[in-house]
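Missing here is one protein chain; the remaining ones are kept as they sit in the complex.
Coming up: chain A.
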Amino acid sequence: MTLRPYLTAFGLQWKIGLRYRIAVVAGLVAQMWFGAVTLMAYASVYHAAPDVQAPLSLRQAMTYTWIQQSLFTLLPLGCLPAVGDAAKTGAIVYDLLRPVDMWHWWLSATLARLLGNAVPRAVLLACVAGPLAMLVGLGAWSLAPPADLTAAVLSLLSITLGALLSATIVMWWNILTARTLSPLGSYAVGTPLAVLLSGMLLPLPLYPDWIRPFLLAQPFAGITDIPIRIYLGTPIPGGVATGLGLQLFWLTTLTLLGRLWMRQTVNRLEVQGA
């Protein structure tokens, strides 16, 4: 197997992601706004109950929120737009006409699209919410640096796994789109699941005790929640190794099952016609 077609697919989507510079700025403004509103809500809640021992300190909750906001476009909100368009127009037959492995072909494009969207936004927002906020005297509301050097390195490794995991979940949305010939279902299912279960709406460590183990064990926690916990240095039940292990487990499981589902879907397209 030669890697070139997959690298090409990656390069293409990366380029398309970077092409929409206005969207990056608009996204930045929206995410700053949501971040600021969330922070104010946390501040009032934490100050109203100063005696409660929360799993995250107010500073940690703020940093958690800023990182979540900066990684919003990394979440698996729905299918890859190119797959959605191809399904609607019927151009999906051309994907079957390429001498490539469809899973890897779509996965490289998906990963590139997620990174092409997320990396510029994340870097920009981190700069604004971190050093820039500190410089203008908003240090108390800013994005704090990682707990220590180990946390920095491990969280970088963890967010890489998180990006791969997110791309793999998007592959499931892509397959769903290819089966239903419409991208709408993937967004209807994907957006609420991803926003709720990744900790975007409310950090997963802040949920009630009894539900937390389940929230940590589900695949969406591996996208941003586990990397952020490692970054903050907050304890993960079972340690950092469990966190990384869970990410690897879901990555492997969803890839194996996803490839099976893909093969079955391609078979069905070949039998019933695309």
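Criterion: a contact is a pair of C-beta atoms (placed from the backbone, for glycine too) under 8 Å apart; a residue touches a chain by one contact, two chains touch by 3 or more; residues count from 1.
Keep this in mind: contacts and distances are computed from a predicted model.
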Per UniProt record, name of the chain withheld from view ["ABC transporter", "Rod shape-determining protein MreD", "NADH-quinone oxidoreductase subunit J" or "Peptide/nickel transport system ATP-binding protein"]: "ABC transporter"
Which of A:T8, A:Q218 or A:T242 contacts the chain that the document leaves out: A:T8
Candidates A:V100, A:A129 or A:M262 - the one touching the absent chain: A:V100
Absent-chain interface as seen on chain A, which is shown: 2, 4-5, 7-8, 12, 16, 19, 85, 89-91, 93-94, 96-101, 267, 269-274
